[in-house]
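Shown here: the complex without one of its protein chains, the others still in place.
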Amino acid sequence: MANAVLLTSCPDRPGLVRAVARFINEHTGNIVHLDQHVDPVTQVFFMRVEWELGEDTGASRFKDTFTSFAKETDMTWSVNLTATKERLALFASKESHCLYDLLARHAAGELPIEIPLVVSNHETLRSAAERFGIPFHVFPITKETKAEQEAKELALLAEHQIDTVILARYMQIISPQMIAQFPDRIINIHHSFLPAFAGAKPYHQAYARGVKLIGATSHYVTADLDAGPIIAQDVQRVGHQHSVKELVRIGRDLEKIVLSRAVWSHVHHRVIARDNRTVVF
Amino acid sequence: MANAVLLTSCPDRPGLVRAVARFINEHTGNIVHLDQHVDPVTQVFFMRVEWELGEDTGASRFKDTFTSFAKETDMTWSVNLTATKERLALFASKESHCLYDLLARHAAGELPIEIPLVVSNHETLRSAAERFGIPFHVFPITKETKAEQEAKELALLAEHQIDTVILARYMQIISPQMIAQFPDRIINIHHSFLPAFAGAKPYHQAYARGVKLIGATSHYVTADLDAGPIIAQDVQRVGHQHSVKELVRIGRDLEKIVLSRAVWSHVHHRVIARDNRTVVF
Amino acid sequence: MANAVLLTSCPDRPGLVRAVARFINEHTGNIVHLDQHVDPVTQVFFMRVEWELGEDTGASRFKDTFTSFAKETDMTWSVNLTATKERLALFASKESHCLYDLLARHAAGELPIEIPLVVSNHETLRSAAERFGIPFHVFPITKETKAEQEAKELALLAEHQIDTVILARYMQIISPQMIAQFPDRIINIHHSFLPAFAGAKPYHQAYARGVKLIGATSHYVTADLDAGPIIAQDVQRVGHQHSVKELVRIGRDLEKIVLSRAVWSHVHHRVIARDNRTVVF
Partner (left out) sequence: MANAVLLTSCPDRPGLVRAVARFINEHTGNIVHLDQHVDPVTQVFFMRVEWELGEDTGASRFKDTFTSFAKETDMTWSVNLTATKERLALFASKESHCLYDLLARHAAGELPIEIPLVVSNHETLRSAAERFGIPFHVFPITKETKAEQEAKELALLAEHQIDTVILARYMQIISPQMIAQFPDRIINIHHSFLPAFAGAKPYHQAYARGVKLIGATSHYVTADLDAGPIIAQDVQRVGHQHSVKELVRIGRDLEKIVLSRAVWSHVHHRVIARDNRTVVF
């Protein structure tokens, strides 16, 4: 049977859980998971509810009737069907580890996703995509061509009805125009423990600062570079014996695992971003 | 039998290990541990050698004769006897967890140290020090009295022949004048994963940024606030469910363990700081 | 205002949350936290509810009326007031690190506990307890005197109305008779990542097996040695360079932190043990 997932947040007030639960029950839904959280600082209420859709209703009808209810409570919300696979576009440049990791998970059926295409600014990773049978599109980018190329990319994403863009070590800055088209739907992996070492060459920065742990951070992309809401992070112990090259090597494993964890949470509709922070249920 | 430890660093060149080993052997020493590292970027050679002192020589005579040898090779070096306990002054303000952790380790004989005194800018922790039988000295500090009070502190440290100052959550900025008296001999614990969240209220910063791990960093104090060479770091997983107060609670355990690890390495003469980084053997 | 905490588990069935919530509301309580979990394998329902007690009721009256309700649903349950400090007896032998850690947290007010006494089978740690002003009782134990000494210990625990016994590296096996008096109320710290290396000399076992991580495990004591429900565990990376002595040193920090985490969860009424596993909210 099909399940639906509601993700919602709004200013806290008494009775929110009960009201939503009643609403779902009245539409013949049967709740199977319910997670909630109230931020003690901002007094914002967050909830994820998963329910079995009843016979005489569906997600689309639910959406129609939920709209007015949500307006009253000032709710930000989304509803998704668990049976509907999230459609991801993977963007990569020259490093293959994150790309391969996602392609292999897709091939193994680890994630409820479809990958209609891989986009790159270089030819380098064509064989990686194509050996998994995924169309590979190259858009070389220079300062002059950037706007034009992004427009083509956006057309392609629209054509393939892409839900979410995964920047799997894509070494280009996404323009605010493109970000605006995919709010909280572009996921990046940054190769540092943000907010430390934002920007270019984080492993070189980490080496120079002499840190004893290196990290990786997956976050939603916002107009502020490397400053969007963090979805997942992890670290690995390093020491004086590790050159920058060794940090890069050790970091690769961190990057691919952290990115995949963020993608897992996102495509299972477990992440709510608000006030530049995330709740990950 | 007494052991000596040489810590040294210098521009790398062939034959350094052999030359030092021969020097020690000629002074009837028997090497029991030898660790070395050559930084692949800066080409700096680092070495820690521990040896049993022979009958007809000692650390002080070794120092005399080693001086000219070290000058030729442009070595920065120090020699310490493992039988000589490092004399630590603990500085604290109002939070007791790091102070208690070090006092308890001292009482249990976990560390080769003496703690002749605890210094604070508040009365709060007097009972903590005194229940371990350690004299407690209070120097209240205001903007106006800071220079004068630090002068008194320095006199006290000199009187007690303090080797190293441990800032066990001491919430005052140490003046450059005082730092200059204890180069690489003041160890601080900062309650964040530096360089992220330097400065004031790091747990509030961590909460606002929405990080998924919090950290603690122990480092030598330099004139640049929270920017000295890092000795030890560690992190702990957190999530949206943790308020700032919870981050503070979880962070306390990190802080005391990371500080104690740094102190352990320092008092066993295992840390060499150079170019604002450390080699920790 | 006083809060109460209900911990409960029972076979899952629809409407449990609603029924308990209504019950609490009817007794003029206002729920401030509610956590629940249904084990997908055993279909057991677990819940922790914290609520503000209303004016005309209290925990004791709540208990009276809740009893019949709980019987219907086959609930195992307990109610505690957050304002009531848990009374802990600390048992230790010769190693002081876990004892000091708990005594210091107590002195710092980190935990809602009282420590009316420390019990040991040796004199060694008397000064540790007494410098924190805690009475220290010694019961030397031999095979012949064990039953008799435990009887005296039990009398002392009863006299001081001890809620929970903490084995802070107490190197004696507790008899089934004593365990039966404190079901899920004796917490042990075992110096390995259980179930690996149960029994004696776990660091020697870890060295011999050549593991690359060592651990510590805090668990409720049951009649099966080192096999009770696990409350908290953690590990630390080690390698071939570490002797047994080094493993012991590194393990000490693990042990005290893991034990304190388990105590924190227990005294905040966040642990439910059932089927030899725990739910830790």
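All chains are identified by letter, namely A, B and C, in their written order; residue positions are counted from 1 within each chain.
Throughout what follows, a contact is a pair of C-beta atoms (placed from the backbone, for glycine too) under 8 Å apart; a residue touches a chain by one contact, two chains touch by 3 or more.
Every value quoted in this text rests on a predicted model; they were computed, and no experiment measured them.
Chemist: Please provide the labels of all shown chains that the missing chain touches.
Modeler: A, C
Chemist: Which residue, A:100, A:170 or A:197, contacts the hidden chain when the whole complex is considered?
Modeler: The missing chain is touched by A:100.
Chemist: In the whole complex, what residues of chain A lie against the chain that is missing from view?
Modeler: Touching the missing chain: residues 96-97, 100-101, 104-105, 107-108, 110, 127-128, 131-132, 249, 252-253, 257, 260-261.
Chemist: Counting contacts across the full complex, list the positions on chain C that touch the omitted chain.
Modeler: Answer for chain C: residues 37, 39-41, 46, 193-197, 207-213, 215, 229-235, 239-241, 243-244, 276-280 touch the chain left out.
FYI, only the chains that are shown with their structure count from here on.
Chemist: Which word fits how the chains touch one another: line, ring, star, complete or other?
Modeler: Chain contacts: open path, no cycle.
Chemist: Tell me which chain's centre, taken as the mean of its C-alpha atoms, is farthest from chain C.
Modeler: If we average the C-alpha coordinates per chain, A ends up farthest from chain C.
Chemist: Counting in whole Å, what is the centre-to-centre distance of chain A and chain B, each centre being its mean C-alpha position?
Modeler: Chain A and chain B have C-alpha centres separated by 41 Å.
Chemist: Could you list the positions in chain A whose residues touch two or more of the other chains?
Modeler: Touching at least two other chains: none.
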